[in-house]
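Structure below; questions to follow.
Every protein chain but one is kept in place in this view of the complex.
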Amino acid sequence: MTLQIVAGTANRALAGSVASMLGIEPAAAVVERFPDGELRPVVDGLGGADVYLVQPTGPPVNEHVMELLLLVDACRRAGAARITAVMPYFGYARQDRRGRAGQAIGVHVVANALASAGMWRLIVVDPHTVALEAICAVPAEMLTAVPVLSQALGEQVRDGTVVVAPDLGAVKLAEHYGRLLSRPVAVVRKTRLSGTSVIAEELVGDVRDRPVVIVDDMISTGGTIEAAAEVVADHGAAPEIIVVATHGLFVESAAKRLGRATIQRVLVTDTVAQPTRPEMPLSVCSVAPLLADAIRRLHRDEPLDDLLARA
Amino acid sequence: MTLQIVAGTANRALAGSVASMLGIEPAAAVVERFPDGELRPVVDGLGGADVYLVQPTGPPVNEHVMELLLLVDACRRAGAARITAVMPYFGYARQDRRGRAGQAIGVHVVANALASAGMWRLIVVDPHTVALEAICAVPAEMLTAVPVLSQALGEQVRDGTVVVAPDLGAVKLAEHYGRLLSRPVAVVRKTRLSGTSVIAEELVGDVRDRPVVIVDDMISTGGTIEAAAEVVADHGAAPEIIVVATHGLFVESAAKRLGRATIQRVLVTDTVAQPTRPEMPLSVCSVAPLLADAIRRLHRDEPLDDLLARA
Amino acid sequence: MTLQIVAGTANRALAGSVASMLGIEPAAAVVERFPDGELRPVVDGLGGADVYLVQPTGPPVNEHVMELLLLVDACRRAGAARITAVMPYFGYARQDRRGRAGQAIGVHVVANALASAGMWRLIVVDPHTVALEAICAVPAEMLTAVPVLSQALGEQVRDGTVVVAPDLGAVKLAEHYGRLLSRPVAVVRKTRLSGTSVIAEELVGDVRDRPVVIVDDMISTGGTIEAAAEVVADHGAAPEIIVVATHGLFVESAAKRLGRATIQRVLVTDTVAQPTRPEMPLSVCSVAPLLADAIRRLHRDEPLDDLLARA
Amino acid sequence: MTLQIVAGTANRALAGSVASMLGIEPAAAVVERFPDGELRPVVDGLGGADVYLVQPTGPPVNEHVMELLLLVDACRRAGAARITAVMPYFGYARQDRRGRAGQAIGVHVVANALASAGMWRLIVVDPHTVALEAICAVPAEMLTAVPVLSQALGEQVRDGTVVVAPDLGAVKLAEHYGRLLSRPVAVVRKTRLSGTSVIAEELVGDVRDRPVVIVDDMISTGGTIEAAAEVVADHGAAPEIIVVATHGLFVESAAKRLGRATIQRVLVTDTVAQPTRPEMPLSVCSVAPLLADAIRRLHRDEPLDDLLARA
Amino acid sequence: MTLQIVAGTANRALAGSVASMLGIEPAAAVVERFPDGELRPVVDGLGGADVYLVQPTGPPVNEHVMELLLLVDACRRAGAARITAVMPYFGYARQDRRGRAGQAIGVHVVANALASAGMWRLIVVDPHTVALEAICAVPAEMLTAVPVLSQALGEQVRDGTVVVAPDLGAVKLAEHYGRLLSRPVAVVRKTRLSGTSVIAEELVGDVRDRPVVIVDDMISTGGTIEAAAEVVADHGAAPEIIVVATHGLFVESAAKRLGRATIQRVLVTDTVAQPTRPEMPLSVCSVAPLLADAIRRLHRDEPLDDLLARA
Partner (left out) sequence: MTLQIVAGTANRALAGSVASMLGIEPAAAVVERFPDGELRPVVDGLGGADVYLVQPTGPPVNEHVMELLLLVDACRRAGAARITAVMPYFGYARQDRRGRAGQAIGVHVVANALASAGMWRLIVVDPHTVALEAICAVPAEMLTAVPVLSQALGEQVRDGTVVVAPDLGAVKLAEHYGRLLSRPVAVVRKTRLSGTSVIAEELVGDVRDRPVVIVDDMISTGGTIEAAAEVVADHGAAPEIIVVATHGLFVESAAKRLGRATIQRVLVTDTVAQPTRPEMPLSVCSVAPLLADAIRRLHRDEPLDDLLARA
């Protein structure tokens, strides 16, 4: 089985880097778009190949999901021996339960459609729901970019820095950073004042006069991060806040929000394509080495235990 | 089983008309759109119901397909007894074969994803591929709007009118119109001049000084219609050309193209939502009665033979 | 469709209560056990029925899962119109991800086997993984016993009481109790001392001289609860600790552990059968009304939104 | 993976030729027929092999389909690594839609049964429905014999020859021949005389005094060809008509019909086994090279774009 | 749900009797046969119905199986609420294991294809393999005609009669007859003489001067019965032998074989259509009452325990 990287349109730069690190050219793949918006991919030279389809499903998420479904179908018909969807960012991962009766469960719908189309295996990075591999009918490898990002933080993490989780859902992630950076963890949480219905943002842990790194798996509108930054400021944190997340969607006015003075730096990866965003102090470090490593091992049927999320 | 109409966002007006003709209110259904473009539908009151989900998948096609997948999932979880997708326009229907190796087959991908999500039956109107019901894993009812459109043409079809198929793929459709209107059929086709590679547009049939009705299943950019209109003009047809199609997508500059002088009227249905289009002489007649009739019969388990395409 | 309750052997008392509340007799169902340990269920009178199979899968979990699989098969062959597995406690729910490569994902295995055997819908109570409904191929209703337990706590919740989550995984649950009881929430969490590898149990929130209710979804060996009780005691909580959990497995020396002086009362439900346990101050309140309500509504195709977990 | 050709009984000569061209012996395969008509195939030596099962499903079509289903099952149990059904003629391909409510869709039934039995891929030649690959759940390669037949026509295609499609369904095929032979195309079609219900066979294109090649995908009873031959004769075509089709079923009195004086030659392939038919001037050219080429490439995971129908 | 009986062509008389006993008309169903042998069924009026498709698959077995697959598909598309295949004789039931590596397992292939096509439940009579219901993916009801046949034997079973199983495979069946007729059972079996390879037919039980009833599930070529008749004659049985079997295929020279003097009467049912066979003393008793009873109960969701084979 030949190793082949196929790049969807969602992040061709990332796919190119991954292929380059693996010492191969991305396979020929064109995604035609008709005037009415229908997509038609064409792939070449995949007969008998071990194909890795690189397509994160960030915005426009529905376009990217449909393109991926069509690409899986094209690869299957082209005779690919096995098709691994590489979705560094997996859209709809937040819909892993119904908040109320009558809702859909988006992550199930997407995972199920991909498996039905012929996906054999899935690679994701820091998915919003850690049950993703239980949800997916085919095996899934949940990689983590936390070591990559921790290393990228490098010497910026000065003495006394505190890792802050902006809500309870991010605590395990924050603890992962804490372990790698040997730093304590604080948590912003909503709390209820006894006997009343008033909610207050509470900060669990001490940040006074200390540098802060706020961490999350993803940044969408930036609202959660902005609120957390305010809370840590209110608690007297040192002014230069660093924000770290695996996935930087930056939708709506996120860039502007995060460009405010107290945030010194926003560090994300390139799981979704990152255009230049002059409004904010953005740094991007690449998950290409992580993905290339995972793909190389899977292609060689080697274990990738140490790359897995929450390992 | 209660009959329920659920309206997706693609054509709420049509769904409302259908429900109204059936003497019911559309079921409560909201499709929330998050800032990052993810959709989350919520439906209510569908436990044990016979649900008809009205959602044509015209542009933006990928948004509409994903929304439909999510709606099917929501209805299934809400305990719908059976879920019929009513897709008056079925996007990706033109991709029913590979034009070359390496392509996907979009119609298979969409039909397969819907069936995997829990669709029990499908209703479409004049799909581009007549094999749609063979492609789909669940039963499909392929209705036709040709009688509706023929009747709408009404007295505009003057003596001597010729029905013109703009290419070979439309001939069966044109013959259907011909039968209903008691009119002869002519065909525009590409032809090869003997021994050379030169291609010419040929008109099979006589249109000289006669009114012409050009018919097709759908109008996308209007290019095919425009070319056919030129051919019939070149062959001396009477100047007031009428154009009829079931699905009016009118993407890109279609409206402008079809607004030129020689086209007197463009008649389509509302399978896809039709905004006002001042650039062209558009008439819209509704498929709501057709859909309501089909849904009423299916709900009552009655046959709908006479409503089927190419019956 | 007739409503039928079928009782597996795991908790016949609960099934009997549910049936009684629904005003029906449980259907005839016998589970024969052969000398070699093979099980053979026999059911009667289920043709065309809407069957609810009550079988929590607490210890011995593998016996109970296999019995349930066989019961689903027996119901299917007996012509049941639809088969809902009612698993008030869903064993293997903690295995919703791989902690390391090479592991199985037990919750996927169990849910998948049940769906393959013919389960049409699933009812659970406070499952350990909230993604259970996304994991399961068939629709799942995740009920919550928190309101039932909150009410049972009744007047025992004195002024000043604090709800304590014994670890981060229980915080959302604790907040649910907090909302219903109008009480503040504290959390026990492991924390890392800056720059070192030393871990300490930390208590987030103030419990000094206040009564404490420790809440969790399940109690297995009681280790987590015991540790949390020590932490709150160390932080000066009032001595009479109440422990509340939906599922009381009490395996190994759990009863003895929880029988120690500082724990005044342990309140669980009967999702798993509760023998008398003289070693500890156990109170049991029944989920039978909750299940009967959910089954009645599902049978009538009514929504059960307000019964759902984390609604 | 070893390449193996397994011959069903439908066309052992063709399978033998294909194997010979690939330089291998057909695998041992016996199909026992019991006195009551049940079939039982036995295959040998297919463990781990890349198996190509050659079995066109011409008459007796139901025998041949059932034999193929059994052969697929036998190969699967024998441990074949992948099973490709090579059906040069695919019976039931005309049933790709319902002509009226209440019908079955035969092509779906056959394709679905084969996929359920374990078919991994399908190879066909000039199927009657071009949507076959969209209908089939597994990938299908639709080869075309048009180039083979065009070459076989060789110098018999004199100057001035016109390619004639005997009905509208054959126009795309005729145009394929036209391109390869650099000849113009004419079409026989039914037409409606204005304002009346009278139908006439019309000839689109000029054949006066010119040699004619009538082309179709298949010849069953020969009725369509006979009628077309009369129409071209009525329009003054030169008397020596050549008839070309991929599949020659020649059922009922087809051979006699086509043996009439004005038809000079009937050229078909051996997709279905061709006994000698003295009643008509039959020539047979083999698709064995085409199939051998396709199989060789698929076995080597090479693309076969240029062999595909309508490429 | 309306009850509907659909008659395939294999045994319309039986289907008619069944319908008549149920007080209904068989549903409109036509099976068109094209000149090339392809079948196309058309059914009417089955929307929402509880359909029972009566089609035994005796010779020509492959024709009958394919027709049944197409009928299931037609019923499914016509909107049947549930489709029960009533196959009084289930062809290919003897192929329930491989006699050697490389064989197919016909019964699996047929059962699997039917389930894939949409069969919801299966009714058979005395299938050759008692594991049929375990083999079939959908529930199967295995009825027995032994009580019907025992009663038909009536007073012909004189005092002293012995029931004889013609081989070991028929012993359980013979014991069933023995129980109903209060008669002892003897068995013909092949035996090995100690230390040699010589095989002899042995008769276990005493038949000297006693009337004999040889019983089997089916008679194909009659060879087994003929051999058993010789053995009982050799052991001095009274000359008037009665032969009883559920299924009378009578292929090849079976009628002639069984017409010999020592066989006084051959009693079978009409599971497969029985033409008059003047060569042998054939009596036919109908399974129509049995099938009508089973269908009535299944339609009403009543148990049919007492009708089941080997109950």
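We call the chains A, B, C, D and E, going by the order they appear; numbering starts again at 1 in every chain.
To be clear about the criterion, a contact is a pair of C-beta atoms (placed from the backbone, for glycine too) under 8 Å apart; a residue touches a chain by one contact, two chains touch by 3 or more.
Note that the structure is predicted; figures quoted are calculated from it, not measured.
Colleague: Considering the complete complex, which visible chains touch the unshown chain?
Modeller: A, C, D, E
Colleague: Which residue from E:Leu39, E:Ala85, E:Val171 or E:Val215 sits in contact with the chain not drawn here?
Modeller: E:Val171
Colleague: Could you tell me which of C:Ala49, C:Ala74 or C:Leu307 touches the chain that is not displayed?
Modeller: Checking the options C:Ala49, C:Ala74 or C:Leu307, the one contacting the hidden chain is C:Ala74.
Colleague: One chain is left out of this view; which of C:Glu25, C:Asp206, C:Asp234 or C:Glu252 touches it in the full complex?
Modeller: C:Glu252
Colleague: Which is it among E:Ile135, E:Ala152 or E:Val284 that touches the chain not included here?
Modeller: Only one listed residue reaches the unshown chain, and that is E:Ile135.
Colleague: So that we can see where the missing chain sits, which residues of chain A does it touch?
Modeller: Spelled out for chain A, the touching residues are 121, 133, 139, 298, 300-303.
Colleague: Since one chain has been left out of the picture, which residues of chain D touch it in the full complex?
Modeller: Touch set of chain D with respect to the missing chain: 44-45, 47-49, 76-79, 81.
Colleague: Just checking the interface: what residues of chain E touch the absent partner chain?
Modeller: 95-102, 105, 107-108, 129-131, 133-135, 137, 142, 160, 168, 171-172, 175, 178-179, 182-185, 187, 189, 191-196, 204-205, 303-305, 308, 310-311
Everything below uses one rule, namely that only the chains that are shown with their structure count from here on.
Colleague: Determine the set of chains touching chain C that also touch chain D.
Modeller: For chain C paired with chain D, the chains in contact with each are A, B, E, in label order.
Colleague: From the C-alpha centres, identify the chain that is farthest from chain D.
Modeller: C
Colleague: Through what angle, between 0 and 180°, must chain D be rotated so its C-alpha atoms fit those of chain E, rounded to a multiple of 5?
Modeller: It works out to 180 degrees.
Colleague: Which chain's mean C-alpha position is the greatest distance from chain E's?
Modeller: Taking each chain's C-alpha mean as its centre, the farthest from chain E is A.
Colleague: Whole-Å distance, chain A centre to chain D centre, using C-alpha means?
Modeller: The answer is 51 Å.
Colleague: Between chain A and chain C, what is the separation of their C-alpha centroids in Å?
Modeller: 33
Colleague: Among the residues of chain A, which ones contact at least 2 other chains?
Modeller: In chain A, the residues touching two or more other chains are 44, 77-78, 95, 98, 100-102, 105, 108.
Colleague: Would you mind giving me the full set of chain pairs in touch?
Modeller: A-B, A-C, A-D, B-C, B-D, B-E, C-E, D-E
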